[in-house]
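Here the complex is missing a single protein chain, while all its other protein chains stay put.
Naming follows writing order (A and B), and every chain is counted from residue 1.
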Amino acid sequence: MKRRTFLAGMVAVPVAGCGLSGTSNSGSSAGGQVTGEITFQTWSLKPKYTDYVNGVIDAFQQQHQGTTVKWVDQPADGYLAKVMADASAGTLPDVINVPPDLSFPLAKAGQLVDLDEVARDAKPEYLENAWQAFEIPGQGGCYGFPWYLNTGPLFYNKALFRQAGLDPDKPPANFDELEQYALKLAEKNIAILGQTPSIADFGLYGVKLFENGEFTFNEPKGVELVESYKRMYDAGALIPEALTQNYTGAGTKFMAQQTAMNPGSAYDLGKFKTDAPSLYANIGITTPITNTGSANMFLHGVSVPKSSKNQATALAFGRFVTNAANQVAFAKLASIFPSTTKGGDDPYFTTEDGSDEARVRVAAAKQLKTAVNYTPVQFSDQMREALLQQLADAMLGKKSPKEALDAAVEECNRLLK
Amino acid sequence: MTHRPYTPWLFLLPGLVICLAFTIFPFLNMIVLAFTDASALGGGQFTGVDNFVRMAQDPKFWVAARNSLLYMVCVVPPLVLLPLLIAMLAQKAVPGIGIFRTAFFTPVIASAVVVGLIWTWLLDSRGLVNNVVEALGGTRIGFLTDSTLLLVSSMVVTVWRGLGYYMVIYLAALANVPKDLHEAAMVDGAGPVRRFWSVTVPALRPTMVLIAALSAVNGFRVFSEIYLLSGGTGGPGGASTTMVLLIQSVGRGLTGEVGYASALSLVLFVVLLGLLLVTLKLNRREDQL
Partner (left out) sequence: MKRSPVSLALRYLGLLAVLAISIGPFLWQFVTSVKGPGEDVFVPDFIPDDPTLANYGAVADVVPVWSFALNSLGVASVNVVTNCLGAAMAGYALARLRFRGRRFAAVVFAGSILVPFEAILISLFLVMRGLGLTDTLTAVVLPGAIAALNVLLLRNAFLALPAEVEEAAIIDGANAWQRFTRLALPSVKGTLVVVALFSFMFSWDDFLWPLVVLSDQEKYTLTIGLAYLQGTFVQNQRLVAAGTIIAVLPLILLFLLLQKHFFRGVGEGAIKG
């Protein structure tokens, strides 16, 4: 907020919104009447889900006469810039669709309504792990209604497995096997993975990521994981680009059939079908490798900014969008999963019809009951980059795995402040 | 005096207002932040020159500054010369020339993502070039994974993208070279190479200085080429990072360290302004000749 004061001080023209700091504003309290107009901003859902979202909005307006919900959908590209600009000017829409890594900094800056305070009764309606994902650890408060979830299988390329003389129906089931398979593939000049481990991979390996307000992934178990990757890298089992590649980049390499395995989401299958049909013909699907018994999970939620002038309606709508019935209907349209306690019981998520899609869906739904969002909410983009760069140095042998992880943890803790 | 004293300012008014209000003023706003510890959404205590002290001790800053400088020095000569040669090639109205000129310009309007895709396809570890190298018995080269080669590869892309853009500026400028100068030189028996150096180059000097300045600024400020070729990072371990890559990685998103990023931007700006004032001065000397 100080920053805005600074800007307001400098900007000679009166910047009306700048005085409206997130904390001091109270147009109408959360307990007010559900009526009037609100704006709902979503993350890249047009045009495929236009009918669905409009349906939800119509139903809400029917239920609460006198309300109007204006829907704006922003493309994924540039979403962050848009949210930043609006947050700086105090003009965020009344209900915004954000993943935990966006809601966390907003909540920390005091810009979001605390649901534990104003919608406590909502908590039992959602999966515990999903609700937790929107809490600020150690500080309490929940800053978003969990919306859709996703988790995914591990995809592999059966053709490449065959080339290396591996049984295409027996993918690696644990980290030891992963390394063995990697070395086998590498003998035939085939790379298995397209990226170095992400923070979530450390979590899946059973590394303690964060404890007592500090990052701890340089513990011995973390070093063990990096050492395994170093052996794979030296054998040529990671593509050279792995040192700089992000998740999307690694996915592209997998689709170009340059790597043999790639963790993915349930909806990736559809992407393979349209963009890489010859990979799709050879696709193998297996459960993610984990030492903890829990798969990784991604999620989105909806938050209500404190700057909203109609918080009561915004909260009611946020809760309505994410209720069990609406989430199940949405999940059936897109390859995602509901975050409500009852949502997963729908037969759609428990019975297979023989298709690959259904198989992935049922497996993923089962997986989600225990899945964890391993990435700590505090883990920012800057921290992700620090980890990536240190791991690159470790792979290149410029630093030992331990030194690299120590440096990454130190930088992350500095950024944490 | 051939005009009233305020006349020039009337001519300048619209341009100055736009540039001052929508570029310089927001920039001054940002400079204030360079002396604070502002984050993207709060904080912002005045911290004096702390950010600059931190910068001096930040090894990433020195790597970025060195890479940016190197980048600038390497891309300017080809970007001043090659587009001029292409412009001369494309200047003469032979049949079908419109198609050629348009094709030369397409890299400028092609989307950055596609440019990234095609160069990655050419240069990555299993790319076309490496396949050829291997077929000829060589070992694969880490064009995109070795921190030095990544810089060189990016420079190639920068020059390639600049060809069509600067060609257009040269084409317009070539039209301003009086034809009689060429004819006079031909009467004197000067060959095409002599005419290029003794007629074309001197006549194009202001344009060449402008293009040198532009390509230097853009070279020092390189971002997208390295970003696209290195998958959004500054190369392995960040060893190929440049000033703008560093600024955007520090300041990006809701978790960005806006104060430090602003301080870096300020340094970048001051360096470039110094550079530009020198070229303007050079240019001015030309005017008076």
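In this text, contacts are C-beta pairs under 8 Å (C-beta built on N, C-alpha and C of every residue); 3 or more make two chains touch, one makes a residue touch a chain.
Please read these numbers as outputs of a predicted model, since none were measured by experiment.
Trainee: Among B:M55, B:V75, B:L163 or B:L246, choose the residue that contacts the chain missing from this document, as touch is defined above.
Mentor: B:L163
Trainee: Touch as defined at the start, partner being the missing chain; which of B:Q45, B:T148 or B:N176 qualifies?
Mentor: B:N176
Trainee: Touch as defined at the start, partner being the missing chain; which of A:T67, A:S88, A:Q111 or A:T196 qualifies?
Mentor: A:S88
Trainee: Residues of subunit A in contact with the chain that isn't shown?
Mentor: Residues 7, 11, 13-18, 43-48, 72-78, 81-82, 84-85, 88-89, 91, 252, 255-257, 267, 270-271, 274-279, 334-336 of subunit A touch the chain absent from view.
Trainee: Going by the touch rule given at the top, which residues of subunit B touch the chain that is not shown?
Mentor: 2-3, 5, 7-9, 11-12, 14-16, 18-27, 29-30, 86, 89-94, 97-111, 114-115, 117-118, 121, 128, 160, 163-164, 168-169, 171-176, 178-179, 203, 206-207, 210, 214, 217, 221, 244, 247-248, 251, 261-262, 265, 268-269, 272-273, 276-277, 280, 287
The working rule: only the chains that are shown with their structure count from here on.
Trainee: In angstrom, rounded to a whole number, how far apart do the mean CA points of subunit A and subunit B lie?
Mentor: Chain centroid spacing, subunit A to subunit B, equals 36 Å.
Trainee: Help me check something: in the complex, which residues belonging to subunit A touch subunit B?
Mentor: 1-3, 5-7, 10-11, 80, 83-84, 87-88, 102, 105-106, 108-111, 239-241, 243-246, 249, 258, 380-382, 385, 388-390, 392-393, 395-396, 398, 415
Trainee: Which stretch or stretches of subunit B touch subunit A in the complex?
Mentor: 28-29, 32-33, 36, 38-45, 124-126, 142, 144-145, 230-238, 249-250, 252-258
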